[in-house]
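Complex shown without one protein chain; remaining protein chains in place.
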Amino acid sequence: MRPSGRASDALREVRLEPNVSKHAEGSCMAKFGDTHVLCTASIEDKVPGFMRGSGQGWVTAEYGMLPRATHTRGAREAARGKQGGRTLEIQRLIGRSLRAVTDPTGFGERSVQIDCDVIQADGGTRTAAITGSYVALYLAFDFMRQAKVIETIPLTDQVAAVSCGLYNGTPVLDLDYDEDSTAAADANFVLTGRGQIVEIQATAEDQPFDRATFDSLLTLAEGGVAKLCTRQLQAVGIG
Amino acid sequence: MRPSGRASDALREVRLEPNVSKHAEGSCMAKFGDTHVLCTASIEDKVPGFMRGSGQGWVTAEYGMLPRATHTRGAREAARGKQGGRTLEIQRLIGRSLRAVTDPTGFGERSVQIDCDVIQADGGTRTAAITGSYVALYLAFDFMRQAKVIETIPLTDQVAAVSCGLYNGTPVLDLDYDEDSTAAADANFVLTGRGQIVEIQATAEDQPFDRATFDSLLTLAEGGVAKLCTRQLQAVGIG
Amino acid sequence: MRPSGRASDALREVRLEPNVSKHAEGSCMAKFGDTHVLCTASIEDKVPGFMRGSGQGWVTAEYGMLPRATHTRGAREAARGKQGGRTLEIQRLIGRSLRAVTDPTGFGERSVQIDCDVIQADGGTRTAAITGSYVALYLAFDFMRQAKVIETIPLTDQVAAVSCGLYNGTPVLDLDYDEDSTAAADANFVLTGRGQIVEIQATAEDQPFDRATFDSLLTLAEGGVAKLCTRQLQAVGIG
Amino acid sequence: MRPSGRASDALREVRLEPNVSKHAEGSCMAKFGDTHVLCTASIEDKVPGFMRGSGQGWVTAEYGMLPRATHTRGAREAARGKQGGRTLEIQRLIGRSLRAVTDPTGFGERSVQIDCDVIQADGGTRTAAITGSYVALYLAFDFMRQAKVIETIPLTDQVAAVSCGLYNGTPVLDLDYDEDSTAAADANFVLTGRGQIVEIQATAEDQPFDRATFDSLLTLAEGGVAKLCTRQLQAVGIG
Amino acid sequence: MRPSGRASDALREVRLEPNVSKHAEGSCMAKFGDTHVLCTASIEDKVPGFMRGSGQGWVTAEYGMLPRATHTRGAREAARGKQGGRTLEIQRLIGRSLRAVTDPTGFGERSVQIDCDVIQADGGTRTAAITGSYVALYLAFDFMRQAKVIETIPLTDQVAAVSCGLYNGTPVLDLDYDEDSTAAADANFVLTGRGQIVEIQATAEDQPFDRATFDSLLTLAEGGVAKLCTRQLQAVGIG
Partner (left out) sequence: MRPSGRASDALREVRLEPNVSKHAEGSCMAKFGDTHVLCTASIEDKVPGFMRGSGQGWVTAEYGMLPRATHTRGAREAARGKQGGRTLEIQRLIGRSLRAVTDPTGFGERSVQIDCDVIQADGGTRTAAITGSYVALYLAFDFMRQAKVIETIPLTDQVAAVSCGLYNGTPVLDLDYDEDSTAAADANFVLTGRGQIVEIQATAEDQPFDRATFDSLLTLAEGGVAKLCTRQLQAVGIG
């Protein structure tokens, strides 16, 4: 029995609230239960130096967590003077995930800067961030389409993410904090709308696990991501 | 006529939403129109080195702004590796303002760490932060009282803040971004529930102004802060 | 009775020594009693990126304090790897104060970089810095005039600053360290030669104060700044 | 046909040279073809603050790359003033991998600090680092055993790592730089001597891949790690 | 003929003004011509961690240069966020030089922190700094003696420094900026009152020089330091 009372293959209540920001070209508040991540997409008419002259666009991401998003207050990264390793790891992951479904030739030499800021954390912030960022990115591209800057939305597929883990020996979907903090294995899966693999990050928290366990986790993730993709379509208004 | 259509002595719609955070001991989402600041108060059972052994408590604050809280995206301070001068200035102001109404002898050698994070900005973020932080601080002390850690809430008065400025030559209350960006003078007033002065920061944006103008701004602020204090009482449930 | 024995409306002995630097285009050693601030103005033939092509000039300031300018040694900011919040706050104030009386269209796309370095501190370093910087800035512009780079000095007024505070319940002018460290209120006033307001920063150190007190402080400041402006004229040779 | 001419399931020439450092308690130069990583293990008689008093030990790792380890010179991280995201990600991975096979109760409140420095890079530096670090860690524990500080080596299993990828559509083992830079998928597998999973990091470089492909990569990795574990035993002298 | 008109073995006008700081336990303004360095010595009742419990004292130094001490303004190190290599090199040299003549067993577990700040630069700032620091250090020890903290001044000898160089092929003493910027060799000599060597730093600016030249420079330095030592005795009141 999970602390949350959920079935092993049940997501938390997921809400993807589009257009929550007054200023950003695209935005989404992604809520996976009590995990709330504000995702914004900002369009800029320039690309990083290494892409200048390529005629191609760039999508990148930054991630942050408010100091008291968590059970006990964490130090503010801006005050400490640097982003931690976990932060850098997550924001690199978000950027790679979105680029895997973006056609860089489809929106000119422009950048879309994704910002994922965790307003409240209860486990699975990186998966909520990826899932919500896709919505924000879609909406920013839609903004460009409505402004006649582009004709079609340069996304080749959807992308969403979910975590799975071993809780009391049982593979379960979408770990919340109570589950995550005692899970024996923790895996994050980034999959496409067609079910293909974009990223897998699996870690034995405590002791190594076997291949059959891993396969169960991946199967759970495939089911979870399919549901998340449905929510994404609803959020962008084509579901 | 103000861009917002408000009367010169009218506040924007103000909402002080208490207890918005699942984790923080005290919290308040302070909304001054489209300016939204999440204020949390975190209790820690220790004080900074310079206060150890004093038997007294400490209240301090940090301030941040999400990168796309603003019209155009600003660089993330954590990524740049330092907090800017404006940020430091504001968080020092918030801390001083709260300490001016806190009895440091009334909650033991403990710290209350205030975090003010601007989720969306439309002018007046520092005044919304101070006004909302008072609510978060009150609620954190109330949390301690209910936990029987303290008997009475160690606050000697309320504190709230509002900005005033010269818009097209007319003194007006509670500038929003459109007004602020063209105002000739900009003043932030931090006053107590009894109407006394905690801090005044007045700046001639463009050209110096005279003492009579300053007096008008202060009078406007006195009226505005009185209304904000009423909202604070409602938010903490004693209004 | 003030520790210094001064009347409540008396400045300390003020000396504004012009042209103290062998290298700077303009310079002034500003002495307010035992507070000594070296102010230099350096002309550079370029402006920051955000002003390029505007045809306008820029005045900015930096502030520092020698480690043993104070009663006990303070850490060297260069060694700590960053400027503190107080330093940033003061140097931003100095820059704004000087820009308020400078005509940016009057000296081409050039910068004047002001440096205020506290050689010895005894209270009121920021007000001495502003008062001395005006002299350094004037002399740098005069240097440009003599070099036929400009025809008239692009200053629209004088600017000077003084602190006032409540000492033992009495409003007093120009606090020295002994007074400042026990004052109940501390206010810095930046005023022009014509007596207009450029900046006011008033802080209740201990407990809030009322509007009548504030008015007394401002009146004291008006008198003090008038005297400082006379000294500035003498220092630049037109008094 | 791979650029290297290797069979799809063939490792590069692997050499694990033990005891290469005059000073370190344990050390290993790990060579995977032209990728050379110096791994040292340093014993310290203290643990980080969060473990003090636990009676347990700690294993952690740092990773670096010499500026000209690569085809074109990279900036020195010490000169840039911070470690990059990739560096932090890799050193966190190395630490987790070693801790997964270490019994923290078996060597007292001591730390083993692993340093992995890439002397020359040709792809797969993180997998060589993990594989060599296990040898350095074993030798450091052996040093403690010979010094009668511990009785048995507190390692519960071996751990080694290898990369796999899709090269021209074919799954291949142990990518070198030429293969890695054009591979469509890139996965790093950290497995134990018993073949269990410690970490999986799989990334679609270009376009998402399917589950069957992932399964092929994992199968290749299982074979590769088994061979690496044999080399580790030889290197520590028990093979 | 030197630009300064001085004889090849002539120092600039040297003034060592003692007790120039209101706050520091020892201080000296060292003027070598237009090079002015403010040297302060601050006593602290603690030593760095690596000396705690040793019963011995510690002398260390920091060095800085005001931004407009030089012909053209240099960036403020505190604003850049780090001390440059030249600064670190010089402050390490000052510390070593003073420690070479200090008896660490003669003033308890205390630190003397030397600060050398260049108010105006015209070549030879490090040699002026060392020469003036000796005076500040002596006066700080004298302060301790008068306060009955120590009985005798724990200095085993005097220490002073001077630069020499090849100007137009001729060895000359005490280079000023005009000479230094064109000198073919530049050597700084730190010698004791008895004429012994504490430090030599000799550099071929342009092209290597021979041993005979070096010998000439050292002979010039011996004469120069002897004169500086006489000035030091006068400054501390025993000359």
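Letters A, B, C, D and E mark the chains as written, and numbering starts fresh at 1 in each.
Please note the rule applied: a contact is a pair of C-beta atoms (placed from the backbone, for glycine too) under 8 Å apart; a residue touches a chain by one contact, two chains touch by 3 or more.
Just so you know, these numbers come straight off a predicted model, no measurement behind them.
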Specify the shown partners of the omitted chain in the complete complex.
D, E
Touching the left-out chain: which of E:Val20, E:Ala100 or E:Ala226?
E:Ala100
Residues from chain D at the interface with the omitted partner, ascending:
21-24, 27, 34, 38, 40, 42, 44, 62, 64, 66-73, 76-79, 81-83, 87, 113, 115, 117, 119-120, 122
For the chain that got dropped from the picture, name the residues of chain E it touches.
82, 84-86, 88-89, 91-92, 96, 100-101, 157, 187, 191-192, 194-204, 207-211, 213-214, 218
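Here is the rule we use: only the chains that are shown with their structure count from here on.
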By residue number, over half of the contact pairs should agree; on that basis which option among A-D, C-E or A-B is the same interface as B-C?
A-D
Starting from the mean Cα coordinates of chain D and chain E, work out the distance between those two points in Å.
50
Just give me the whole-number Å value for how far the CA centre of chain A lies from that of chain D.
28
Among the residues of chain A, pick out those that touch two or more other chains and give their numbers.
81-82
Which label fits the chain touch graph of this model best, line, ring, star, complete or other?
line
Chains touching one another, given as label pairs in label order
A-B, A-D, B-C, C-E
